[in-house]
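For this depiction, one protein chain was excluded, whereas all remaining protein chains were kept in their positions.
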Amino acid sequence: MPVRGWIEIDERYCKGCELCLNACPQSVLSLDMDRLTPKGYHPAQLSADGCTGCAICAIVCPEAAITVYREVSTRRARSIAA
Amino acid sequence: MPVRGWIEIDERYCKGCELCLNACPQSVLSLDMDRLTPKGYHPAQLSADGCTGCAICAIVCPEAAITVYREVSTRRARSIAA
Amino acid sequence: MQTEIVIAGFGGQGILFAGQVLAYAAMDSGKEVTWIPSYGPEMRGGTANCTVIIADEEIGSPLVRNPKGVIALNLPSFDRYESLVVPGGILIVNASLVNRAVQRKDLKSILVPANEIAESLGDKRLATMILAGALLVYLPVLPVEAVEKALRDHLPERHRKLLPLNFKALRTGADFALKATLSPLSSQN
Amino acid sequence: MQTEIVIAGFGGQGILFAGQVLAYAAMDSGKEVTWIPSYGPEMRGGTANCTVIIADEEIGSPLVRNPKGVIALNLPSFDRYESLVVPGGILIVNASLVNRAVQRKDLKSILVPANEIAESLGDKRLATMILAGALLVYLPVLPVEAVEKALRDHLPERHRKLLPLNFKALRTGADFALKATLSPLSSQN
Amino acid sequence: MTRQLLKGNEALAEAAIRAGVEAYFGYPITPQTEVLEYFSKRMPELGRTFLQAESEVAAINMVYGAACTGTRVMSSSSSPGVSLMMEGISYIAGTEVPLVLVDVMRGGPGLGNIAPSQGDYNQIVHGGGHGDYKPIVLAPASVQETIDFMDLAFDLAEKYRAIVVVLMDGNIGQMMEPAELPPMRPVVRSEPDWAVTGAKGRERRILSSIYIQPEEEEIVNIRLLKRWNQIEANEVRFKEYFVDDAELLVVGFGTAGRISLSAVRAAREEGIRVGLLRPITLSPYPYARIRALAGQIKGMLVVEMNSGQMLDDVIRAASGRVPVEFYGRLGGMVPFPDEVLEEIHRMAAQPASPNGNPRESWMKRLAIIEG
Amino acid sequence: MTRQLLKGNEALAEAAIRAGVEAYFGYPITPQTEVLEYFSKRMPELGRTFLQAESEVAAINMVYGAACTGTRVMSSSSSPGVSLMMEGISYIAGTEVPLVLVDVMRGGPGLGNIAPSQGDYNQIVHGGGHGDYKPIVLAPASVQETIDFMDLAFDLAEKYRAIVVVLMDGNIGQMMEPAELPPMRPVVRSEPDWAVTGAKGRERRILSSIYIQPEEEEIVNIRLLKRWNQIEANEVRFKEYFVDDAELLVVGFGTAGRISLSAVRAAREEGIRVGLLRPITLSPYPYARIRALAGQIKGMLVVEMNSGQMLDDVIRAASGRVPVEFYGRLGGMVPFPDEVLEEIHRMAAQPASPNGNPRESWMKRLAIIEG
Amino acid sequence: MTTNAPTELVYQRPESFTETVTHYCPGCTHGVAHRLVAEVLDEMALRERTIGVASVGCSVFAYNYFSCDFVEAAHGRAPAMATGIKRVLPDRVVFTYQGDGDLASIGMAEIVHAAGRGENITVIFINNANYGMTGGQMAPTTLPGQKTTSSPYGRDVEQMGFPIRMAELLATLDGAGYIARRSLHDPKNIRQAKKAIRLAFEAQVRGSGFSMVELLSTCPTNWGMTPVEALRWVEERMIPAFPLGDYKTME
Partner (left out) sequence: MTTNAPTELVYQRPESFTETVTHYCPGCTHGVAHRLVAEVLDEMALRERTIGVASVGCSVFAYNYFSCDFVEAAHGRAPAMATGIKRVLPDRVVFTYQGDGDLASIGMAEIVHAAGRGENITVIFINNANYGMTGGQMAPTTLPGQKTTSSPYGRDVEQMGFPIRMAELLATLDGAGYIARRSLHDPKNIRQAKKAIRLAFEAQVRGSGFSMVELLSTCPTNWGMTPVEALRWVEERMIPAFPLGDYKTME
């Protein structure tokens, strides 16, 4: 089973360029068409389940707007705790 | 028998640099130590027999000071005349 | 008689073009006119604005401190120009990007959700044209027909297909303005 | 009291250096002095000259129109400076490169075959030093000893081996001058 | 001809084309880039030369080369780019070949900004490249004038084998106004008798700015000076508004002049007897006219978009005969007409002394404005 | 210290070293090359930075970089090379970092020649780079002054975060004279609070000449102006000779000043009451002193090795209170003292009118000279 | 999304970034290049001893986004300015960030000589095949036939010459220590670009001389494309003309 992850998109930075949407292997990103950032862009959002925390969206984001988190698998969690 | 040739050195141009002396395969050139050009140089001169008119001195002369002549061999003289 | 219009917002909102359309319309209506832009170094999203002056005689300064009409397409422009509109002037605000009300009581103002309307028309670059339609309702320096003619005559060849949309934007803006609550005249709610 | 000396000829004749030696000698003798060069763009064979002014008090202009002493190392310099030497001044001419006589009668002049002498001493760059030796005989602004001391103290390290030759050049020039026909004083032949 | 709505930068390019410019070399820089872009489109259509150079240094030296062939050629740039052209400009001056250069000034010094400015007046009019030379400097104040002055620029440059700079602030380049273009002139390829074109059937020609003998360089310098005297005698140009009965005179060029015109009109409406002199040639400067007016009026106000660079020339012209005051905005700021009007009010109310320091008193007033 | 026979160019380099210059970037050009060559020898000995740049453009931008770190740094060049530095100089002015630049002028415009000249006065004092800025300009007239002014140059540049140009004609650079060097100052690496050195344990710093908002650029421009007012108030320098009882005043800087001194001395010997003012700061210019002297004397003679560039400043200072005359040689020509003396004779014999055009009347006299 | 499982932070905005929002157009990969540099500065802990040199181009305000010391150079002269800094502060890390107009057009002499001298600086070179900031004019890197605002009929190589390949050109110089070309058009290439940037900074820290990473980057605005289309254009059009790879490495 794939790792579970999630992301946060800082709307101060996001310009709705869709590069993250285009890159996300899980296709879990979309633009929020109901909202506008102060600069007038529709920000990206995590809009479906299935994010693996692979950080590919963050790697392609030109605005460094994305923070990525991931559940630690039990084994790794143990090693982190150690 | 090698062709016979001779050269003229225009003293307006010659700066006594010795490049022609150095290059002449027949070693028939020298500086005229008794004369000075208006610029204060001892000019080069043809100072021995044996010039073949090979024009090597002219090829190396940076001042284009040298004119080279050559006797035409009988065969070539004929073809020139024709 | 001289009328000064400032259109101000971000680059990419069609501001400079809308101003030019007004200027063409003015010239073709036999008026004197100047159009002057001012922009930041950014290609997109930076400050962009333009001043259009329409007059009956030779125009001196192409810039004025206190314009008669202002279209503010974003919050910074709104913040800057609200205080500058001449008393009794017109202030048209893009409500999509402005989250506060007009403070001044001595001018006519309308808030138009131009981005939303533009997107509903199909192209967000129409925002300024919508607001221009609204402006001309209350600052009748040019008939809408003259502006439409200017659009028809001067829209670059490659954008010719956008002509109907631009007409629609102008009309939609005008309609919105006619129906809208004009503050402060009929405001206070 | 101010004495001006111009040394003029081609680059590569040791002109600037000879002038500097005079300047050093003057400074070391407690005088005020200026040395100023003027040269063409050529590295060799172009115009080169320098003016040395030796004075008892602060020197104003480092250049003068009519110098007291001139060393002319070639024909163009001779042509140019013959008319400029102050009446009663000294003109030392490099006879090796000048094929005409001095015209002016109101100055002292000597023709010295400096190139030939220099070559006989072994280095043609000594020409100017020879002529300087000659000049100092008739323009005794500095004792030859002071010049020799200046040479000793200021000849660049890498040329130190040329010191004896330079001394010899100075002396030979002086000797030649003493023996030479000074025109016009004893000329006309 | 019909009036068209034209942008200054594009209008001047088209005007140059109609005046027969055969080659353009330039480099992009805001707020001048439309000039280059316009040429990039039009010149190939006409079979003429357009080349985007690798830099302003290269551009001016390409222009230098083309000018040496007797071809009508020009370049354009804005402040930092023009600074890079200084060596080339000096070479062109020394070689005595014609040059037309458009300089659309922006806020400085350094990278500054891209807002309109008049901060390079001194650079262009008084300083610039090394050596003793002076350019003719034309300052348009409207799109129509940019058009008209291009023609004039080429004619003057060729007539005097001189440098002509069309100097404008970014406003003039960026502004759109209705204007009329002249008809297309046929290109006449004449070969001036100094042009370097290949020594076919004639003596070879050399064009160079070297005069290694100072004596020769002095002669060239004097020739340039004498030519300059002619230019000063023949080519001074300016425009006057409401001066006949004026008691106060505003002096301003380019956009500052236009803004002043609005203020002067407003003041006239209030009954203040104020006029405007707008120099068109910043070099040669209308000294004589200003000196003459200095006798007629009670006070002068110089308005500039800089710290008072032309002011010094007005002071020299007025030579103490009338008080001169100054109002300026700097670094890309453009004064509004009301600011100038306020200055006119102030001067009308209490005339200054002729011995004051106009820049200092302006700075004091500014200090108040700045808070 | 003992007197040494020193060449101007080398003396100034050694003086800069003793004043603690830590880095030099330059490019060869006659008649300045000895400065670069001297640094190439001495800086490595001292473990300091010497780099021959690929061009003057690169050199000034290297200096710009080093100056941003708060390091004492300088460059030197001559006329065409200085023209190439104009953009960089304007950037440095806009960034408000200190710059010391030595300019050893030669005959121009263009490639001109390598003879001494003062033809770049306007370029350096009034014009130069784009935008509103002014450099401090020091004009030495002897080898000793070149030495003394290097120290001063660094101090002024750092005190005011300003540009200081040591402006001299080729004569001063090429001449040898006895002079005294100061002792070696220890190099003190202080880090000014604006220097960019890596944000270790402090807020990061940015140095730039961009102020994209005209409002901000205006503030910077005004800051520069105010600083300039301080400089004008504190840093005017000049030297006077025989002025106390003078009826005629000669004004000349650098070599022209020295030559004038010889002429003035000769005239004094003849009993003519003539004095000399030799400006040391060409910018800020000694306006006030000249204005004051204009009240005392009957005539002024400006002597320059150019077409009368400083003349305009003297005229402005004199503001019509006294006749001003001019004598100049151009394009690398150096006047001899007898030429200046003759001018003094002429002026002593028949004073000119204050309203004449000194440049025109000089040109007429020149025309006679030139035949 | 919340979870009870232990979580880890996989990616966050680099510390060498400030909080300022960039002025870049949406989707412009200038931002990606910035981020990679910031990440490398973070990872190598260089921020406090790094001095950046911004150039004139769309990245003119780079100094607003990095939290290290910064200067802003004249158009094309960043390598000279960086030289001035590095020579007097040799233990600091100095990098320039330059566009293709800046570096390959007006700044050609300065970049060639910085490389030739083996100047110990790092150059981040953004090749986006045009002049972004001034509105999309032709750059030395513009592709044959490409339309720009100053080559409206497409770049005619007969008149305007051929694209200049800077990595190849600079690699002929002995002073160049590390020179590579990478692309920013997809995650894999972005990762490789970051590695190259790291190698370049490592080269500088080691004192190996001049290092440069050329990055193929998008300009959606002036290319008239969406950001996603622009990535494809890089891949399909630019990479063939500007082959990726290492052009100079230290051995």
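By written order: A, B, C, D, E, F and G. Residues from 1 in each chain.
The criterion applied here is as follows: a contact is a pair of C-beta atoms (placed from the backbone, for glycine too) under 8 Å apart; a residue touches a chain by one contact, two chains touch by 3 or more.
Source: prediction; values computed, not measured.
*Asks:* As a test of the contact rule: which chains in view would the missing one touch?
*Replies:* Over the full assembly, the chain not pictured touches B, D, E, F, G.
*Asks:* For the full complex, which residue in E:88, E:254 or E:358 touches the chain that was left out?
*Replies:* Checking each option in E:88, E:254 or E:358, the one touching the absent chain turns out to be E:88.
*Asks:* Quick one: which of G:118, G:154 or G:187 touches the chain that's been left out?
*Replies:* Residue touching the absent chain, from the options given: G:118.
*Asks:* With the full complex in mind, choose from G:10, G:160 or G:230 the residue touching the hidden chain.
*Replies:* Answer from the full complex: G:160 touches the omitted chain.
*Asks:* Identify the residues of subunit D touching the omitted chain, counting contacts across the whole complex.
*Replies:* 40-46
*Asks:* Write the list of subunit E residues that the hidden chain touches.
*Replies:* Residues 22-23, 25, 49, 51, 53-55, 57-59, 61-69, 71, 73, 87-88, 91, 95, 196-201, 204-210 of subunit E touch the chain absent from view.
*Asks:* Could you please point out the subunit G residues that touch the chain left off the display?
*Replies:* 105-109, 112-113, 116-119, 140, 157-158, 160-165, 168-169, 172-175
Here is the rule we go by: only the chains that are shown with their structure count from here on.
*Asks:* State which chains count as neighbours of subunit B and simultaneously of subunit E.
*Replies:* Per touch definition, common to subunit B and subunit E: zero chains.
*Asks:* Expressed in steps between touching chains, what is the minimal separation of subunit B and subunit F?
*Replies:* Between subunit B and subunit F, the shortest chain-hopping route counts 2.
*Asks:* Could you tell me which chain lies farthest from subunit E when each chain's centre is the average position of its Cα atoms?
*Replies:* Computed centres place B farthest from subunit E.
*Asks:* Which chain pair is joined by more contacting C-beta pairs, D-F or A-C?
*Replies:* D-F
*Asks:* Tell me which chain's centre, taken as the mean of its C-alpha atoms, is farthest from subunit F.
*Replies:* The most remote chain is A.
*Asks:* Measure off the straight-line distance from the CA centroid of subunit A to the CA centroid of subunit G, and report it in whole Å.
*Replies:* Their C-alpha centroids are separated by 26 Å.
*Asks:* Taking each chain's centre as its mean C-alpha position, how far apart are subunit B and subunit C in Å?
*Replies:* Taking the average C-alpha coordinate of subunit B and of subunit C, the gap between them is 87 Å.
*Asks:* If I count partner chains per residue in subunit G, which residues reach a count of at least 2?
*Replies:* In subunit G, 24-26, 60-61, 72, 74, 135 touch at least two other chains.
*Asks:* Send over the residues of subunit A in touch with two or more other chains.
*Replies:* Counting only residues that touch two or more other chains, subunit A contributes 15, 39.
*Asks:* Touching pairs of chains, all of them, please.
*Replies:* Touching chain pairs, listed by label, come out as A-C, A-G, B-D, C-E, C-G, D-F, E-F, E-G, F-G.
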